[in-house]
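Sending over a structure as structure tokens; questions will come in a sec.
A single protein chain has been removed from this complex, and every other one stays in its place.
The block that comes next holds chain A.
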Amino acid sequence: MKQSSEDIDQVVRQAFQSLPDTPPPGSAFDAQRVWGQLNRELHPAKPARRLAGWWWLAGMLFLLSGLGWYVRSVSSGSPSGHETVALVERATPKQLNTSTSRSGNKKAKEQEGEGNTATPETALLKKASTANRQPVVTRNQSAQENIRIPEPPVTEIPAAMADQEMVVTTEVSPPEPASVSEPKVLAKTKPTASKLRFPVVHVNEWQAEEDVKTSLHRSERLVRLGTGSHSFDTPEPPQLQITIPQRIK
């Protein structure tokens, strides 16, 4: 009996020792799949997830702040541009002079020292060329450049026309005191606009134009009396003073 028991034990041991190190035939065992599960248990990816979460949060904050800055800048527009336009309209040469006298800008002084007799054209060209480099132009510098009003060129009248009565009208575009404006604004204005024009008109034609103008604006011939400060409030009724002549005795 014991012999039989040992025999069967031996048969089974030999059978199991001869088995290959492979899953049994027909088995769906996949060692890599099991390793994948085991690896997740051994090395949980929590720290990596946390790190990724922090990166994500930082990225979102950066994106939101950038978006907020962009929206703010777009909604406010270019406040400096509007401001300069307003200054252009209000500024008078006197104010500009005072502002330039106060300025301690070295650049302006240097340009002045170089003998830069800048005409509006040159000033505009300069501004246009430096617009990219200097997005913000200081008020003093631009004022100094543009305050210089060019002298109107002298037109020589031919000798043949000297005996005739001529009226020369000059249409000089006013030198823009918009020197304080931003370079972009100045760059948009055409330099040709500041050219001096000298239309030569015969006196008769000029007279005809003047007649037309006067006919258009008849109010020019009217004369206003008084200071103009008359109030339209209900005037007080004039106090009539009746003086009764005394009888001459």
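Definition applied: a residue touches a chain if its C-beta (ideal position, glycine included) is under 8 Å from a C-beta of that chain, and two chains touch if they have at least 3 such contacts; residues count from 1.
In this text, contacts and distances are computed from a predicted model.
One subunit of the complex is not drawn; among "Protein GrpE", "Penicillin acylase family protein", "Sigma-70 family RNA polymerase sigma factor" or "NADH-quinone oxidoreductase subunit M", its UniProt record names it "Sigma-70 family RNA polymerase sigma factor".
Among the residues A:V12, A:L51 or A:L64, only A:V12 touches the chain that is left out of the figure.
The missing chain lies against chain A, touching residues 1, 4-5, 7-9, 11-16, 18-19, 21-25, 27-29, 31, 34-35, 37-39, 41-43.
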